[in-house]
Every structure is written in C-alpha cells, then in structure tokens.
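A protein chain is absent from this complex, but the other protein chains hold their places.
As written, the chain order gives the labels A and B, with residue 1 at the start of each chain.
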Amino acid sequence: MKLPVKMTINGQKVSHEVEPRLLLVHYIREVVGLTGTHVGCDTSQCGACTILIDGQAVKACTLFAVQADGATITTIEGLAKNGELHPIQQGFWEKHGLQCGFCTPGMILAAYQMLERYPKPTEDQIRHQLEGNLCRCTGYHNIVKAIQWAAEHMAGKK
Amino acid sequence: MYPAAFDYHAPKNVKEALGLLGKLKDDAKILAGGHSLIPMMKLRLAQPKHLIDLGKVPGLSGIKADGKALAIGAMTTHWEIESSSAVKSKLPVLAEVASVIGDPAVRNKGTIGGSLAHADPAADWPAAMIALGAEMVCEGPKGKRKVGVDQWFLGLMATALKERELLAQVRVPLLPAGSGAAYMKFPHPASRFAVVGVCAAVTLDKQGVCTKAGVGVTGAGTKAVRAKGVEAALVGKRLDPAAIEAAAQKAADGVDVQADLQGSVEYKSHLCRVFAKRAITEAVKRAGA
Partner (left out) sequence: MATVVQERLFGKAIKRREDPRFITGRGQYVDDVKLPGMTYAAFVRSPHAHARIRRIDTSGALKHPGVVAVFTGKDMAGVNSLPCGWDLRKEKNIPGVVQDLAMVPHMPLTADVARHVGDPVAVVIAESQAAAVDAVDRVKVDWEPLPSVTVTDRAARSGAPQIHTGAPGNVAFKWEIGDRSATDAAFKGAATTVKKRILNQRLVANAMEPRACIARFDTATGELTLWVTSQNPHVHRLLMCAFVLGIPEHKVRVIAPDVGGGFGSKIFLYNEEVVCSWVARQLKRPVRWTATRREAYLTDAHGRDHVTDAELALGRDGKILGLRVKTTANLGAYLSTFAPAIPTFLYGTLLNGVYTIGAIHCEVTGVFTNTTAVDAYRGAGRPEACYVLERIVEAGARALGMDVAELRKKNFIPKFSGAFQTLVAVSYDSGDYAAAFDRLLQMLNYRKFRAEQEAARKQGRLLGIGFSTYIEACSIAPSKLVGALGAGAGLYESAKVRVHPTGGVTVYTGSHSHGQGHETTFAQLVADELQIPIEQVEIVHGDTGAIPFGMGTYGSRSASVGGTAILMSLNKIKEKGKRIAAHLLEASANDIEYVNGQFQVKGVPSKAVPFGAVSLTAYVPHKYPDNLEPGLEETSFYDPSNFCFPFGAHACVVEVDRDTGAVQIQRYLAVDDVGKVINPMIVDGMVHGGIAQGVGQALCEGAVYDEGSGQLVTGSMMDYALPKADMLPLYETDRTVTPTPVNPMGIKGAGETGTIAATPTVVNAVIDALAPLGVDHIEAMPLTSERVWKAIQAAKAKR
C-alpha cells in the first residue's frame, strides 16, 4: 500500500507516493534528495536528523513520512536565505562549533528552536536544551560558544 | 532502519478511530506522538499490521482548566504542557515533569496520553499522575469511562485501557491552597528515562501539619507505584527534616525493584529513598511559599 504525501520543504512543494513505513528522514534523504539531514542512531538519541516541522524541532527518524503529510518543513539546506548564512550557521563557523560536521545540521536546527524559545540562554540552558543532540568531536565547548555567539548576534538584529 | 510494513490509517475523528480499533483489533496499534512506538518498530520489536494515527483527530489535544482539575487532551505534547501558562499557574509541577522528559525534540512530539498508555516503567508522567491522583478518561464503543490512576498501571507496559478503547484525556486535580509539589529524578545517563523518579505533593494546614500527601515512584520497578507507606508517614505530621527523612525511608516498600546496568536492587531502592526525601523536601518548601 502506497499513500500520497504532500509537503513544503524549504519553500518547495513536493509530493510523492510512499510506503507508510517510510521514515520521514529517509523520505527527505532518499526520495526528495536532501542529504544534509543525517541518520546517526536507531533510537532517537543522537539528533543528527533534527529538522523543523511547522517550526518545531523534531527528530525526522521518529516520524513516518505519512504523518508529515501537509507539513511545512525546514531542513539544514533551507536555513540560509539568499545565500546569507543564518546567524546560528555563522556562529558555528566563527566559533569552530563543528569538526566532522555530521551532527552539525541537527545541532544547528536544535539551536534554532532553542533560541526561539530562549533568546538569551544561560550556559546551563544551552546544555540542557542540547540533551537530544550528540556530538563526538567537539566536547560541546565550541557548540556552546557558537550558540552564545548566535544569541548575541540575533539579539543585535532584532 | 526499516520497520516491517503496515497499513496506515488517519481517522478524522474519535468515532472513526474507535471504528477502526473495533475492526482491526489486535493487529492495530494507536500512533500518538510515536516516540515510544516508532523506535520499537524500527528495531522490529513491534510489528503491528495497522497503525491508527491520532495526529489528525481534532479535540484530543489541549489543556483546559475548570475549578477542580486540569483536563489535558491525550494528544497534548510534553512541550505544550511544559510551556502552558495554565499549567504553570495552576499546577506547575506538571511543567517541571514535562521539562525533564527525553529532550526538546522528543517533547515536541511525545504526548502525555501516549506515555501513559504505553506505560514504560521508566517514564516520568506516571509518578506525577500517582502523586496528584489523576484520572484517565477512556473512550470506547460504549462511550466514556474514567479510570483512577491507582487502577491504571497494571504491570510492565500494561494498563487498564481496554482493547477497543483509546485514552482521550487525562484529568489532573488541582492542589488545594497550602500545597506544594515537586518531581525529582535520577536520569539514565544515556536515555534520560528515570532510573528513579519521585513526585511528591503535600498539603499543609496553617500549623504546618500535613493533611494530605501523594507520592509516586517511577523507574525502579516494572511499573510506577504509589508509595503508600511514605504517604501514611507524612500525613498528620509537621514535616521537619526528621519527619521527611523517616517517611522517605519507606519509599522503596512495595516497589518490585529491578536490577539492571544502572543499578542493583540495593542501589535503586536507596535512590527511591533519596529522591523521595528530595522531592518531599522541595514540595514542603513550595507549600510554604
């Protein structure tokens, strides 16, 4: 049984027929062809697949594509606008918030939601809000710095 | 990760959902937030033939307050509870519990009803539901029925929810004046489920004597339980540190503590007592504030 799904991903309308068991992350990567969203675990721990669905950070590995029918989705590919990096992306670059880059898309989108909810986060808040995103390279130090950088620069822009 | 194939159903209302449940019976599973079920399906530990997604059923989510209780739709997400102004003003301990479930992305999708129906022994909500004396509102072919929390958790991942029913709402009574509640948890270092979690709610009279106490313990055993011994030891006492300490000593009584990588029976029983003490102490502090 295949079912039709329609969604808007990074401003582009997409529609396909998919098996109900197709996870949203596989839909995005294999069917739509956006490979910036990564799969790092099987159990919703690592957060490498974090995307925004209707503005909320969600692990795309723990959702079937059919559940996201009608949704508006932002993946890492859709965050920079007109070639201009989002302040969070810029912060990760400025503060060396990444090494191998595999967890980075999920980290950035988790940070995106974090700064929406807590525009001036404390270090503790940043660390608590990153509970669902694992990084094996950075020891988190520069990720915290990157998010702090972004918070400062986003506050400046508002 | 590819779960086994299944058919997907997205009913438009509760009646349709109940109809599907009636028709498909054992072969069907209800899909709420999916954060318990989908990981099990990915590992093929669960292989339902049909999924009935409640995501598109209106009226199953949202938080309403009446004079006596908060009525929380089963499909209300942990984040909605964590961030709800009604919750924060009327029953802030629920926001506290929600804020330590999983992680932010999990809280955005995971639902209170899904958690209570799944009844994972290490879930956070059960401790709070027990401490606060919540009622589960189930809907089935014969209409609605309420189940008190003490009748809800039957065993490991087993609840009083019947085959053709779905959990529609959770009613959590508000605490009277002079009350305080707190949730204290020892999180699993990897999964962040509760190795042990204790929720305590106490009501104090003007003299500071405890008139009512609810204490729920999750994580340690095969199901969350009411720490009756602790409650009995609290009621009628002025809750000074010694009284709290003495009451907390009974926190593991009646818990079928399970040993695993996170701890022996001895250690987890000890944690029950430590976190009972901490939760009660904090609840008493809040009651006084």
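Going forward, contacts are C-beta pairs under 8 Å (C-beta built on N, C-alpha and C of every residue); 3 or more make two chains touch, one makes a residue touch a chain.
Predicted, not measured: the structure shown is a model, and the values here were computed from it.
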{"item": "Left-out chain, listing which of the shown chains it touches", "value": "A, B"}
{"item": "Residue in contact with the excluded chain [from A:V5, A:L115 or A:L130]", "value": "A:L130"}
{"item": "Selected from B:S89, B:Q151 or B:S264 as touching the chain missing from the view", "value": "B:S264"}
{"item": "Residue, one of B:V14, B:A246 or B:V274, that touches the chain absent here", "value": "B:V274"}
{"item": "Contact footprint on chain A, counting only the chain that is left out", "value": "19, 21-22, 26, 29-30, 33-43, 45-46, 48, 75-77, 79-80, 85, 89, 92-94, 96, 98-105, 108, 123-124, 126-128, 130-131, 133-144"}
{"item": "Sites on chain B contacted by the missing partner chain, in the whole complex", "value": "1-2, 4-5, 43-44, 186, 188-191, 261-264, 267, 270-271, 274"}
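Following the convention adopted for this analysis, only the chains that are shown with their structure count from here on.
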{"item": "Centre distance in Å when chain A and chain B are each reduced to the mean of their C-alpha atoms", "value": "29"}
{"item": "Chain A to chain B touching residues, read off their complex", "value": "1, 3, 19-21, 23, 26, 39, 42-45, 47, 50, 56-59, 61-64, 66-67, 69, 110, 113-114, 117, 129, 131-133"}
{"item": "Interface residues, chain B side, partner chain A - complex", "value": "1-8, 10, 31, 34-35, 38-39, 41-43, 51, 53, 55, 79, 83, 102-106, 108-109, 190-192"}
